[in-house]
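Comments concern the structure below.
In this view, the complex is presented without one of its protein chains, the others remaining in place.
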Amino acid sequence: MIPSSVSIEEIFLLAAALFVVLAIMMFYRAVAGPTTQDRLLAVNVLGTNTVVILALLAAGLDEPWFLDVALIYALLNFLMAVAISKFTVERGGVL
Amino acid sequence: MIEAARFWAIVVLVVAGLFFTFVSAVGVIRLPDIYARAHTASQTDTLGAGLALAAVALALGWQQASVYTVLLLFFVFITNPTAAHAIARSAAETGIEPVTADSAADGDTREPSTASTDRNSSDDDGGSDVDGGETA
């Protein structure tokens, strides 16, 4: 049976909040990471987390257009990771 | 009845997704070098994102938006390993040496300070700047 005290939207919002906490945990690596690639990896994982948070908010707030934002964010996240890792190798070269 | 099953399925999926993302976050903080962290980063990309997005798709039901969710998941599955590979490869090309089993046999980062000093004494300084500097 469904507990009457919580709605499914609240569960999604709670989950989004917990994902934010996890993202802040990963942020430690983005700040501390000794090499550029460590930071880049952490930011990439943060980006995936953001995509998930956006999707959870879309369900929790019933705003389906958030998923469009999530899709574009996933695209840009990928481009960011590839572009920066390419840049770190051929420093000063054309991306 | 169906509604209750759906409710609990969503709760289980969200909790499982949170669990794997949590493990991934712990791994990204704990693991000793960039290559090892990339393994655990793919946990967020696969099961963490996958289960959470599956929960969203289940909640939205059969409509346009849940097709978006599947598309989003598909996209994450294609792009993230490519990005992880690009990052690992750029780490390899900038000359970051991986901490391998024989070079780190003595310290599995349980004791961060001793592990790093051991490694510094046995390796040349190429390995020292790779060291994670564990504080977790």
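By written order: A and B. Residues from 1 in each chain.
Here, a residue touches a chain if its C-beta (ideal position, glycine included) is under 8 Å from a C-beta of that chain, and two chains touch if they have at least 3 such contacts.
To be clear about the criterion, contacts and distances are computed from a predicted model.
Engineer: Can you pick, from "Monovalent cation/H+ antiporter subunit E", "Imidazole glycerol phosphate synthase subunit HisH", "Succinate dehydrogenase, cytochrome b556 subunit" or "HEAT repeat-containing protein", the UniProt name of the chain not shown?
Structural biologist: "Monovalent cation/H+ antiporter subunit E"
Engineer: So which shown chains sit in contact with the chain we cannot see?
Structural biologist: Even though it is not drawn, that chain still touches B.
Engineer: List the chain B residues touching the unshown chain?
Structural biologist: Interface with the chain not displayed, on the chain B side: 19-20, 23, 26-27, 30-33, 35-36, 38-40, 42-43, 45-47, 50, 64, 67-68, 71, 77-78, 80-82, 84-85, 88-89, 91-92, 97-101, 103-104, 108-110.
To be clear about the criterion, only the chains that are shown with their structure count from here on.
Engineer: Write out the stretch or stretches of chain B touching chain A in their complex.
Structural biologist: Interface residues on the chain B side: 3-4, 7, 10-11, 14, 17-18, 21-22, 24-26, 28-29, 34, 37-38, 41, 44-45, 48-49, 52-53, 55-56, 59-60, 63-65, 68-69, 71-72, 75-76, 79-80, 82-84, 86-91, 93-94, 96, 129-133, 135-136.
Engineer: Which stretch or stretches of chain A touch chain B in the complex?
Structural biologist: Within the complex, chain A touches chain B at residues 1-2, 8, 11-12, 15, 18-19, 22, 25-26, 28-29, 32, 34-38, 40-42, 44-45, 48-49, 51-52, 55-56, 58-59, 64, 67-68, 70-71, 74-75, 77-78, 81-82, 85-86, 88-89.
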